[in-house]
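Removed: one protein chain of the complex. Kept in place: all other protein chains.
After this line comes chain A, so read on.
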Amino acid sequence: MANEHGQKWDRCLADSAVKIATGLGVGIVFSVLFFKRRTWPVAFGSGVGLGMGYSNCQQDFKSPYQLHGHRVKVSKSHTS
């Protein structure tokens, strides 16, 4: 169970790195292709990648505690 934490971090970092790299790549492509070699798509793309990665990490770390709640309407007839 202690390894899970480490594993999570591994996954997270690997995933984040991939996403950042991918975002960067897409940004670069879009910058080159569509936005006349401006830097803002690269930054945007890597940012998107980073955000996705962070979110994934968070999701991964939160996963044991994630509760999928259902709101159950309680009719008045039960409580009496």
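Criterion: a contact is a pair of C-beta atoms (placed from the backbone, for glycine too) under 8 Å apart; a residue touches a chain by one contact, two chains touch by 3 or more; residues count from 1.
Keep in mind that, in the parts below, contacts and distances are computed from a predicted model.
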item: Protein name (UniProt record) of the chain left out of view, among "Auxin-responsive protein", "Integrator complex subunit 11", "RSH4A protein" or "MICOS complex subunit MIC60"; value: "MICOS complex subunit MIC60"
item: Residue of A:Val26, A:Ala43 or A:Cys57 touching the missing chain in the full complex; value: A:Cys57
item: Residues from chain A at the interface with the omitted partner, ascending; value: 1-2, 4-5, 54, 57-58, 61-62, 64-65, 67
